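Excluded from the complex is one protein chain; the other protein chains are retained at their positions.
When the chains are written out, they are named A, B, C and D in that same order, and each has its own residue count from 1.
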Amino acid sequence: MRDFLTFPKGGIHPPEHKEISERLPIEGMPVPDEVEILLQQHFGAPCSPLIKKKDTVAEGDMIGKVTAGLGACVHASVSGAIKNIGTSSHPASIKAPSITIQTDRQAPPKVFEPVDWKNLPRDVLLARIKEAGVVGIGGAGFPTHVKLAPPPEAKVDTLLLNGAECEPYLTTDHRIMLESPGEVVEGARIILAILGITDCRIGIEANKPDAIEAVKKAASERSANGWRISVAPLEVKYPQGSEKQLIQSITGRKVPGFGLPFDVGVIVQNVGTARAVYEAVCLGKPLYEKVITVSGKGISRPANLLVKIGTRLSDIVDYLGGIRRDLAKVVMGGPMMGFAIPSLDVPVMKTTSGVLFLAEDEADTSPHGHCIRCGWCLDACPMGLSPNEIGIYVEAGRAEETSQFGLFECFECGCCAFVCPARRPLVQFIRLAKMKAKR
Amino acid sequence: MKARKKTNSELFFNGILNENPIFRLALSMCPAVGISTTVMNGVLLGTAVLFVQVFSSCTIAAIKNYIHPRIRIPTYTLTIATWVTVIDLMLAAYVPEAYKEMGIFVKLIVAFAIITMRLETFACRNPVGASFWDGIGMGLGFTFGMMALGLVRELLGMGTILGYDVLGFRPLLFFVLPAAGFFCVGLMMAIFNYMEIVYNRRKKV
Amino acid sequence: MSVERIMWTVVVCLLPPLILSVFVFGIQTLFITLVSVASCAATEAVTQKLLHRPITIRDGSAVVTGLLLAYVIPPAVSFWIPILGAVMSIYIAKHLLGGIGFNIFNPALIGRAFLVATFPVAMTSAWLVPIRDFSIFKYAGGGIDAVSTATPLYVLKHYGMAEVTARFGSTLKIYGDFFLGWQPGCIGETSALLLILGGLFLLYKGYITWHIPVSILFTVGLLTWVFGGDKPFTGDPILAVISGGLMLGAIFMATDYVTSPTQPTAKLIFGAGIGILTVLIRLKGGYPEGICYAILLMNPLAPALEGWFRPKRFAPPKGAVK
Amino acid sequence: MKEIFRITIGLTISCLVAAVIMGSVFAITDKAKKHNEHVNVQDTMLGLLGFNKDKPAPRDLRFFSIYRYTLDDSGATRLAYMVPVLDGGKEKYELVVITPAGEFVERFPLKINPEAANEGHERELALRSVLRPSTGLSFADSAILAVKGKERLAYLLPSEFPGFKTFIKVILALDPMFTVIGLEIMEHEEDPGLGAEIVQPYFKHQFRGKSFDRLRELKVIKEPLPDEYKTALEKKAPDKGGLSKADLETLRDKYRDEDIYAITGATISSNAVTSGVINAAKKFSYRLKTLEKVIAAQRLAVSF
Partner (left out) sequence: MLTVATARRNALYCVAAFFMLSLVLGCGKEYRFIKAASFKGPRGISITFAGPVDEKWAKDQANYSINEKTDPDIYLRIAAISLRPDRLSVTITLEEDINQKATHTLAIKGIVSEGRNMGSAIVDVKKFYLGYLLSILMGAMIINNFVFTKYLGLCVFFGTSQKKSTAIGMGITFTIVMVASAMMSWFLYQFVLKPFRLDFLQIVVFIGLVSLSVQAVDTILRKVNPVLFKAFGVYLVLVIANCIIIAVPLILADNEYNAIESLMLALGAGLGFLIALFLMSSVRERIELADVPPTFKGLPIAFILGGLFALSFMGFSGMSLF
């Protein structure tokens, strides 16, 4: 057996369920009648709208811009008229400002002119990324132009591309790597150029051998002239794709708590982000489309869809033939770290990697019991925290005291809740504790 | 809130119910756990405490104006220790059997927080009469607590009450053991808590 | 994976010793065990009803407690003894402290300690001579006084090793008999073999880890070898390990999740502590067997041990961890 | 300065008052305490000899105590017995010093009131007044002789030995032939339900009637106590499930030479009491014989 890279502490092996969608090619979804684009798509400050009601916009026009603080701009994903500027239900159930666009089906499709990026200076490259509103599409949606401009004292020497996709069900990164490995690697080269370094490693879990092969081929084609881009096959273990675990798996370095990857000389980007960077820089195409996995036994036809940002889930469901009767819950994101959503009215965001329609046998909805202190969550936690204690303290109404157990080091991977024999919703407890402790 | 002077009977019942030293104030727990095995023990130690409490309270109430504030605590200690010595010697002389049973606990009355506490909070501010009734109430409250515990433990542990065979057999030896004292006190406190909850609920309705 | 599954697996692993005990001590052991399990379950239901909590008999934890309680009771006691033990175990030691997950002490062992204090004579002398001819109704109709005997550890403590061999046969025979389960003792503790098999199954399923049982058995064996004989290094570690309730305690009681620490180092210390206390009570104490009290004495240390041995943090921020 | 003065005066006065109170209470209670203790021991002893309210002790029954001390006379160990003597019809005490091997060394008349001899402190004072100042003195034990007229009724031996937890204090009664008349447990801290059963008649009365020779060889057996024996030992009245007198006698004879049946679950306590009783009887009989030899040789006019 080959030696795959991995991290030493914690981790679990949940059933993958990737077979549902991993062989389905990316399929472009037709433009829906109406899209609803949230003005806060990501980590950071919300955008202020640049247009008024009843304005008309073309596909790719910037419609929201960050005026203060950290953030990235948003663009119209369809051509049409602004129907409303109001509030919408955010996927995380918080009311958020949004712009609704009525699609103009007569508008011509947008055409992008490729440019040769190699002659462009670093500032321009960064500016193009910022213009295109690229954010880290794998996780929290950190604005990419900010991430790629680390403070001068940070000595970054390696770029890691995260293609682990360790969440069960999700296959978007897998399909992207398989179908457009060249664009991914090209994106990596742009990032390397911006950072002024040469080393890039692309971490891919061993359960995607075809993607490993494809990316390897693309990387070797583009690795001349001092670029060192290589693939690092990773052991199949959740949460291999978590930033800190990925860094430890591939480089052996440990990012300290409350620290950032560049503290240990590493920048991590999702493979999807790399592709978005390529599109933003080479094509000048803003980030207004997104590949998402629609999977689970609760949907009639699972698919890997290329959808416009702002497409409502109900439209996706209609397009894929509706839901099945034994649907138990709808999850945005992966089953481990995603969140259940109460209605299908919510739109797709830049950070949405999938929508899962879980049937009753896939989603355990039975009530939880008391903690029996088996300690399995301690073994499963990749961060070495004590989820059991946090849960008990939260239940006892003493959430404020949980920071002693490393509350804020938790990135809510859900390993603890997965192994808990008492089915305790440990991640919910931790989120609650974080909310209360911050206050 | 206006501080109203309590009547003597109120002072008396205060110690027995509202501020029962064992179950409400949770003071003087050692004998409650250690030697509450029979009703008789409870009565005897209770009497001893009553005696010490009343005499110490009265003494302090009588001489409170002459005590220099800086030697307040030493004076209390001395007073208590004197009366404890007196009762200790008397018990040893006149009821040697029971004295043996109670062992070191008679002497330990000197370290009972309840007595010092009453001197500090009550006797040094009130006249002799009130202190007397307060002392009687506290002492009886303690006696009552000890007797209640003794009743339960004697009945369950030996099947007797005050030495008279009631059940005719020994149901649960466990209750004679001092370890059971913890459980009995705990359960008894819970009962007091429960009564309070029920009482408060009634009052609301 | 669920709590129910774990508990019922433990129940299954505990059944073989019960079946064996029917053949070794007679059919009444089955009755005692059933009474114990039923009263534990009933106490659980009544308590939870009274406290307005969801009734959770189905999770099997009360059944496990009931089984373990019966297993540490001598085979010739009256049937109402386990009922009292069950009330103590479930009501006081478990639900008053906040139910499953907060029972600081092992409920079954608290039940046993309570019974030993309440019925000292029955709990320390109602032993039976093992049946070897399958006459499982031999002791069913009473007449138990005439056949009561002493446990090997009792004989060892009060009369010495020579008397043990005189009563139970040659050393090799003792090893064989005791290992298989033909020794006077509590209902479920006699067969080291079946208990080990059950333990191995739990280990295979990943429900327990090796740390606690191994450190207990090792410590007891080592200390008995060193201090157990007339002269140093002449004790019999094998006899010490296979007789008495050590195996049952080490595999099924000390490993109880709630009352033991979670981290490997802490588990080793916990087990070693139990082993030391067991040997101390066996050799110097007032009881011939010490595992019950040893576990009870170490149980309250588990929270502290858990506090001292937390899992190693991935990379805690500076100054955040003591 | 003035304040300190006041405080000191106050403290002194209160200490003095306290001391006066305690002192006077002590003076009053001390006598009563001793009297009560004495009565208590007396009652126990009478009970052991078979006297009680229904059957009062004869008027001419008297108790005499012998106190044994060990002396350390500049390196040499000596035994000293305080022996009650009759001097012209008056009761007095005399000190007899012998070597461990039983040879007479010296004797002194003691100036001590027989009543006061109960007091360890008083005895010590009296002894000190006759012994050389450098002699080490330590009290060993005492024995009480019950005499009725001229006839010795019994020896009562207060004794203590380690039990399961702490010391067990007993009084053992032997007849002049050293046969056990009775055993009374005075103090113990054994476990309730187990070792504490040593105070129960069915255990302590087992020693009754054991002859000295039998006692020496007495063992503890771990067998259940036969029911009829238990009934006999508990000696209830016939109307309360007890036995008739004749039955009692036959049963006593039947079990007279039995070993001691251990208390179930309390072998250690049973063993402790048994061996304690055996030791006390053995040592006392040995010492008494030695002492009597010396008394005979010295022609002491002992009161027993």
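Here, a contact is a pair of C-beta atoms (placed from the backbone, for glycine too) under 8 Å apart; a residue touches a chain by one contact, two chains touch by 3 or more.
Just so you know, these numbers come straight off a predicted model, no measurement behind them.
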Visible chains in contact with the missing one: A, B, C, D
Chain not shown: contacting residue from B:T38, B:T59, B:T85 or B:S131: B:T85
Among C:F105, C:W127 or C:F270, residue touching the chain not depicted: C:F105
In subunit A, positions touching the absent partner: 392-393, 395-396, 398
Residues in subunit C touching the chain absent from view: 51, 53, 92-93, 95-99, 101-102, 104-105, 110, 113-114, 116-117, 230, 277, 280-281, 284-287, 290, 292-294, 296-297, 299-301, 303-304, 307
Residues of subunit B in contact with the chain not shown: 26-30, 33-34, 73-74, 77-78, 80-82, 84-85, 88-89, 104, 107-108, 110-113, 116, 177-183, 185-187, 189-191, 193-194, 197
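The rule is short, and it goes like this: only the chains that are shown with their structure count from here on.
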Chain pair with the greatest number of C-beta contact pairs: A-C
Most distant chain from subunit B, judged by the mean position of its C-alpha atoms: A
CA centroid of subunit B to CA centroid of subunit D, Å: 37
Centroid spacing, where centroids are CA-atom means, of subunit A and subunit C in whole angstrom: 51
Numbers and ranges of subunit D residues touching at least 2 other chains: 193
Residue numbers of subunit A (touch at least two other chains): none
Residues of subunit B defined as touching subunit C within the complex: 172-174, 177, 179, 183
Residues of subunit C that touch subunit D when the two form their complex: 120-121, 124-125, 145, 150, 158, 286
Interfacial residue positions of subunit B with respect to subunit D in the complex: 66-68, 70-71, 74-75, 78-79, 81-82, 85-86, 89-90, 92-94, 96-97, 100, 170, 173, 176-177
